[in-house]
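Here the complex is missing one protein chain, while the rest keep their positions.
Letters A, B, C, D and E mark the chains as written, and numbering starts fresh at 1 in each.
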C-alpha cells in the first residue's frame, strides 16, 4: 500500500453509535488501527470523591488478543493488566479529565472503555482522539436530562504520535515505522492549542533539542487537523461544545 | 421492534475477514448479538500433548465491558475469568473439537477467540456457530501450505438456544426472552444431525419430558438451517469441507 | 470386583451427622466415591438479595488432593478454583435452589460444602444427592427454632450420571467406565419426576436422538430409586418434607 | 462429656488405609479432632534437589470449611493459603524430614496431605502424629518394590500440645481449653526422646522458666506414650521401622 | 573479621528517628544485620475490634531484594508474601502485643514496619528488639497529646537467637553460623525475665533436653543485656516506660 507523506495524518474514519447500550460510542480508525470507544455514565463517584460535589472521568484500555500480528495472552489470564496497559489507561484518563470541569459534571463518573480491535501503531493516541468523541456524545446525551450550570466539556482534545524515522520527522506512525523509529513521542493537545501531555522516549537513541522542537511543531499541526475533523463529526451529529450549547 | 415467530431464528449476518492478522476471522451477528471470532494457528501444542502427533483446538470467550446493558468490570481487573466465562469457553472448545480430527491436524494448536462486542442473548451459541466459521477459514488457509493426509475438519457445527417462554417452546431467544424463560437450553449439533452438547437448566421451574422433547426438536430444526447458511457462506468464500476438498 | 448390571445403580450408603458442628451433614458413598456434605446456616444473605425477604442456597465443591488416582494440586495453591470446580459448584447450587422456596426460607443463606474424600466417578451427581440430604437435615433443624409460614423445602432432589459404553446405555458410571464412555450425561430431577438439569456431552463422539432418549429414560429410573432411598433415610432420621411436616 | 485428667492424653484412634489410591493413608482421631492423612509418592524431586541423589518430604495442611464451629472461607477462594496454614505445613514438613534419611530415600518426593475433617484443638500436632503413620505406611509399601541400601525411616516421631490452664500444666488441650490457656506450646519429639521442635507462645501472658520446664516434661511423657501406640499400630499392620526391617 | 566469643552478643547500634514522617522510627544494627523499623499510628482499629475500646498492634516484615547475598524476587511480583514472611510478621506482632495493654492504648492501631536493608542472620529477633524501640518512641510521642489512664507499654521486650554450633551453645548467630548450626532457636523475653516466645527447630539434627536448657539459659543472659541497652537508649531519648512515666 502506498504510504502517506511524512507530514500527513493517516486516513481517519469514525462510526458513531456502534454500540446500542453505551451512553456514547464510536468506532475510530486511524490507518489500520481500529478502536471501539464506549462511554458509560454511572451516577456514583469513587470513594475518594464522595460528598465533594465533583464528578470523575476514568478510562480503561485493552487489546483483543489477536489485535496484533502475534496473538497476546489475555490479561484476565495473566491475572492483571500489564504495566503497558496501566500506563496507557492512566494517560487516557488524565488527558480526558483536562477538558472536563469535574465540578460542572456533578457527582457522576464517566468511564471510557477503549478496546483495540486491530492495532497498527498509535493505539493510545487514537484511543484519546476517539475517547474524546465518545465522551462528548455521552455528555451531550446527559445534557438532555440534566441541567448543567456550566457545560462540563470545556474544550476539544486530540492526540497524535510523532517520531524521527530515517532522520526525518514523521507524523502519525504505523506499527512498522514506529518499531524502527529513533524516537517515539506522543502528544496530547486541546482545541485551543495548549499541551496536556508530552511523552517522548529515545531509548535506543537519544534526541537533540532541535529534533524535539521539530516533533512538537509537527504534532501541533496534526492535532489541530484532528480537532477540525472532530468538530465536523460532532457538528453533523448535532453536538456542539462549550459556550452557546445549552 | 417486531419480534420474529417462536419457531424462527433471529436474523443472521456475517462479515468475513474483519481482522487482517488472524488466520481466520468473522464478525457474526445474531439479532443484536455481535461476536468477533478470530482463529490463531500456533505451531506448538500444550505440554500434555507433546510428541503424540496430535493437534489441539481451544477457545477463549470474553465480553467487552459495555457489551451489556449495565457495564461489567473487566476480568483482568477481577484478576481471573469468572466461572461463567470458564464454563462457556470450555463448552466452545469441546464443541469445536468434536468436528476436528486432531490426528489429521498434526502438532499445532488453533485458538478461537470469541469476543462479544454486543450481547443480546445467545452469546455462547453464536460464538460456537461463528467460531466454527473462523476455524474453517483458518484450516482452509492452512491447507494452502500444509498437505494433510486427511482433511482435519470432519463436519459442520452450529449451535442455538431454545427455551420455554409463556408456555411456548421458542427458538433462539434474545436477552429479554431468555431472562424470563422457564427453561434455558443450549444445543450443539453437527451438520450430520448428531448431538454434541445438550445443556438444559430449569432452575426456577423444572421441565417435563414432553417440554424437553419439544425443545430438542426445535433446536434440531434451527441448527440445520444454520448449517445450510454456513455451507453457503463458506462456499461463496471458496471453502469446502470434508471428502473431496483437497 | 464384580460390576453391577448396566441398568443398576452402584451400591449406596450414607452416614448421618458425621460432623458435630454443621447444621446438617452426611457422608455419602456411591460405589467407591465418597463425599462429605455439610450444610451451614448463616443469618445473612449476599448483597444482591438484601432487604428482599428472600434467602439463598449456595454450594461449594472441592476434591481433596489425593481423592484421585494421581494427586492433584490444591486449588488454594493454584490461587483459584479451576473452571471444572466452578462449573460443578454452580450446578449443585442451581439444582438445590430448584427445590427450595427462597421466600419461605427467609433472609438466611445455607451453604452446602461438598468435599470429595475419594473420587471414582459421579462426584457431581453424588454431591447433589448427598447435598440434598444435608440441606434437608439443616432445614429440619432450623424448623425447630424458626416458624415457617410455608416449609422451605418443596420437593426431593437427586441426580445420577448415564452414558453410552460399549454401545449400551449404562447407569451410574464409575471412573473407568466414564473415561471410556462415548457420551457423558448428568441428569438432575425432582421427586415429582421433572427435570432440573440435563447436561450431555459427546466431545469424542456425537450421539443420536435415540441414544439421548435411552439415556434420559434410564436416568429417570435411577433417580426415582434414589429419591425412594432418600425418603427412607430421612424418614428414619425423623425428617419429613413438604405438606404435613409442620 | 467428662474431661480427662490434666496429665492424660485425649482418647486416640486410627483407621488405616481409608483411601484406596494413596500409597499410605490414615484417619487419625485425637478427642474430637479428626485428620485424614495421605502420603503420595512421586518419582521426582523439586528443582532445587535435582541430580543430588536425595529425596524430599513435604506436607500440606488444610481445614475443610466446616471443620470448625464457625464456617471458614476456603483458601482457594481467598486466593492463597493463610499465614497460619503456611506456618503449620512448614512445621509438619520439617518435623517429618527429621526422621527420614533423604539420601536413603533416593530421588523421589513424598507429599503428606493433612486434611482436617473436624477440628477440636491440636490439629497441627495430630497431623504430625498421623502424618508420620501415613509416611511409614508409604515407605513400607515402597520397600516392597525398591531395594534401599539403608531404610529411609530412621526413627518414630510424634507431637502433642501442652499449656498452662488455670495455673496447672495440662497435656493435649482441646479447643476450648486451648483458647483459654495462658501458654500454648507444641512439642515434636522422636522415638529416641530428642526434641525436633519446641514452639511456645505466651502472647496474652508470658511464662516463667519453671512453667516452661513443667510443660516440656509433660510433653515428653505424652509423646513417648504416643510413640508406643504408633509402634503397636504399625506392628499390627506388619510395618517395622529401622534396623532389622529389610 | 574476628568473631565474637560464643556467649557474647554481636555489636549493636541504633539510629533514632531516621524517618521524618513516622511516629517512631529506628535503624537498628546487629552485627551486619540492618533493619529499619517504623511505627505508624492510625486512629482506627481492624473490624474485629471495633467498638470494644481496645487498640491493636500489628507488624509487617520484608527484606529488600538485595538484602541478601543472592538477590531475592520482590514479594509484590510473586503476588503475595512468602510463608516465611508471614510467619515472621505474625511472630513480631504477637511479641510486641505481649507488652502492650490494648485497653490502655484505646481504639487505635500501631503498625510496626520492619524492613531489612541488609541481612546477616537474626533478622527476626533484631526486628523485635528494634520494633520495640520504634513502638516505645511512638507511644511516648502519643502520650504528648493523649492522656492515658494507664501507660500502654507495660514492660521492655527483646529477642535473640541461640543455637548449637560445633557442639557449643552459641548466642546471636550470624548468617554463616546459622546456616551451619544444628539447632536454630529464637527466644523473646520481657524486661522482667518471662518468656513470650520460644521457638526451637532441629530439622537436621534433633536436640537433647540438656542442649535445650543450655540454649534457654544463654538466651536469657543475652536478652537481659539487650534490655539494659534499650533502657539506656530510650532514657537518653527522654523516654521512660511504665510506672512513674506519666
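One rule holds for everything that comes next: contacts are C-beta pairs under 8 Å (C-beta built on N, C-alpha and C of every residue); 3 or more make two chains touch, one makes a residue touch a chain.
Computed from a prediction, not measured in an experiment: that's the story for all the values here.
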Could you run through the displayed chains and say which ones the absent chain touches?
-> A, E
Touching the absent chain when the full complex is considered, from A:19, A:111 or A:190 = A:190
Option from A:7, A:54 or A:94 whose C-beta touches the chain left out = A:94
Extract the touching residues of subunit A with respect to the undisplayed chain.
-> 79-84, 86-87, 89-90, 94, 97-98, 185, 189-190, 192, 194-209, 212, 216, 220
Where subunit E meets the chain that is not shown, the residues are 18-22, 25, 32, 36, 38, 40, 42, 60, 62, 64-69, 71, 74-81, 85, 111, 113, 115, 117-118
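What we mean here is this: only the chains that are shown with their structure count from here on.
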With chain centres set to the mean of the C-alpha atoms, which chain is at the far end from subunit D?
-> A
Please determine the option from D-E, C-D or B-C whose contacts repeat those of A-B, over half of the contact pairs being identical by residue number.
-> C-D
Centroid distance [mean C-alpha coordinates] between subunit C and subunit B, Å = 29
Intercentroid distance (Cα basis), subunit E paired with subunit B, Å | 60
Residues of subunit D that touch at least two other chains are 79-81
Which pairs of chains touch, using the document's own definition = A-B, B-C, C-D, D-E
